[in-house]
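Here the complex is missing one protein chain, while the rest keep their positions.
In this document, chain identifiers A and B correspond to the written order of the chains, with residue numbering beginning at 1 in each.
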Amino acid sequence: MSTVTMRVWRGDANGGDFQQFELEKNEGEVVLDVIHRIQATEAPDLACRWNCKAGKCGSCAVEINGKPRLMCMTRLDTLPEGAITVTPMRTFPIIRDLVTDVSFNYAMAERVPALLPPEMPEGGYRMFQEDVERGQEFRKCIECFMCQDVCHVIRDHEENKVNYAGPRFFIRYAELEMHPLDTNDRRDLVREEMGLGYCNITKCCTEVCPEHIHITDNAIIPLKERVVDAHYDPIAWLGRSIRRKTKRSAAEAAVQPAP
Amino acid sequence: MTAVENSTKVTLGGTRGGPDVATLRTDRWWLQPVVTMSILISFVIYSTWAAFQNKNYYVGAALQRDLISPFYSPCLSANCTPGSSSLFAIHGWTWSPALLILLFPLGFRMTCYYYRRSYYRAFWWAPPACGVADAHGTYTGETRFPLIIQNVHRYFFYAGLVFNGLLTYDAFRAYHQPGLGWGVTIGSLVLTLNATLLWLYSLSCHACRHLCGGQVKSFSQHPIRHRLWKFLTPLNAKHMNFAWASLFVVALTDVYVRLVASGAIHDIRLF
Partner (left out) sequence: MTTNYEHHEYDVLIIGAGGAGLRAAIEAKQRGLKVGIITKSLLGKAHTVMAEGGMAAAMGNVYPEDNWKVHFRDTMRGGKYLNNYRMAELHAKEAPQRVWELEQWGALFDRTKDGKILQRDFGGHRYARLAHVGDRTGLELIRTLQQKVVSMGTDVFMECKVLQLVHDASGRVAGCVAYWRANGEFVTFSAKAVILATGGAGKSWKFTSNSWEGTGDGHAMALWAGAKLIDMECIQFHPTGMVWPLSVRGLLVTEGVRGDGGVLRNSNGERFMFNYVADMFRAETADSEAEADRWYDDHAAGRRPPELLPRDEVARAINAEVKAGRGSPHGGVFLDIGSRRTPEFIRRRLPSMYHQFMELAGVDITKEAMEIGPTCHYIMGGVQVDAETAATAVAGLFAAGEVAGGMHGANRLGGNSLSDLIVFGKRAGEGAADYVEGFQGSSDLDRAEVESAIAEALAPFERESGENPYDIQRDLQEMMQANVGIIRTGAELEFANAELDKFAERVANIKVSGGRAYNPGWNLATDLPSMITVSRTTTRGALERKESRGGHTRDDFPKTDAEFGTFNFAHQMTQGGTWQSSITTERSTLLELPAELKAILEEAN
């Protein structure tokens, strides 16, 4: 039976350090299994979050060997030989051991102006697969907040947190802006208050997303282009002011009452 | 605690967990920035050198060919190598014609979303790699001058289209060898490959994808734009590959023309 060495960071706001554990390793195990085994034996008070153990809830995000990962989806046999380092997410304040205070993300969620659809017709809205597909990619998000964690804009610059929604919420804004029923316009908001311009499209969010959402290519860049439409492109601006009337009615026409 | 109360404020300055080190990564995260940096620096050095040569950029009737280097097309200076000028000449400009036009492809690539990613990582180290601390005390991203200029990328894209048209024309001309008639030479193939890759690079551009269809809210209301968008989306996914491939091939095309023009090699006619 082979063994595995775990270096787990333990501590709280007053500081902490690595604690080392040697355990046996079973076939097919993921990092979360080992952490659970540590809890059940050596350290019953080792704090970590988890729920589904199937990569569906996004609770178990930590940093494994320095990179944000889901503990429940990281198989031991995919990690390189040697001790496995497990640390809490770096960007958020520590609560204890592997648990961080992710309330930043919930605060940003509150600021999102909701979908503003027209009145619902009898029998529900009509939308087509091609209308919903783009949004569906973003709605796969399990809110693990690993993209927020890895984003250097706030990871390395605490002060930016005040006006930076972060990649998780850029995909939310993109989803709403691409929603066929939506009549809100959030482009000024993302530019002025949500800090879209802080993102320098270095793509770390895309690299770590466990749902393989193309955060940068399909959400952030299209959002940036929409902001360009609204602010930096005189031709588009001119065209829009001429067509304003027709555009509004196009949005309304997107909803056809059911027969 | 973690109660989400109405309009929660973001509180700054909480203590962070984990050790205070730049990174805990143990893999070779520095490899990618180093490779990117080396390639880009080599390209800049070569293209600067080539742009200042102001010779050997055109293979004309004397060698029974019609090949122009993409760095020098369209040749707009007053003293272009005979036969190479295709549009108009700027009176009194006798410096290298490359200096007149390189600004556009340079601007296009400088503001390209993919190259931005690469040089922010490789040169600016913001961040050098994911999960590795960035190298700056403060950071404002693309919200201030000069980086706010990145937002004009789509104008460079439009300009890029004009250049693609001209280079396509150049490639077309390369199939007619003065004194010999229509035929295929290595040179004509090189120019064609160059033009093709430049088209792929432009068509896969994010601004292009947005302008062609990505803009609309409801695809079912705009079936043609939806089809365009669907056609461009897989290309867009390969934008990185096209960016590198077209960069290499542009330089290679210049090298090739230069070697033929200087007489170092002969441009073989295939059929």
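Quick notes
Here, a residue touches a chain if its C-beta (ideal position, glycine included) is under 8 Å from a C-beta of that chain, and two chains touch if they have at least 3 such contacts.
Computed from a predicted model, the values in this text were never measured in an experiment.
From the set A:Leu23, A:Met73 or A:Val162, the residue in touch with the chain omitted from the display is A:Met73, counting the whole complex. Within the full complex, the residue among A:Ile64, A:Met89, A:Val102 or A:Leu196 touching the omitted chain is A:Val102. Residues of chain A that touch the chain left out of the display are 12, 26-30, 33, 39-41, 44-59, 73, 75, 95-97, 99, 101-102, 106, 109-110, 112, 114-115, 117, 120, 123-129, 131-132, 135-136, 139-143, 176, 179, 181, 256, 258.
By definition in this document, only the chains that are shown with their structure count from here on.
Within the complex formed with chain B, the chain A residues making contact are 9, 11, 13-14, 16-18, 63, 65-68, 80, 82, 85, 87-94, 97-98, 100-101, 103-104, 106-108, 110, 127-128, 130-131, 150, 152-153, 155-162, 177-180, 182, 195, 197-204, 207-208, 216-217, 221-222, 224-229, 231-233, 250-251, 253-254.
Across the interface of their complex, chain A is touched by residues 2, 4, 6-10, 12-19, 23-27, 113, 116-117, 120-121, 126-127, 130-131, 133-134, 136, 138-143, 147-148, 151-154, 206-207, 210-211, 214-215, 217-221, 226, 236-237 of chain B.
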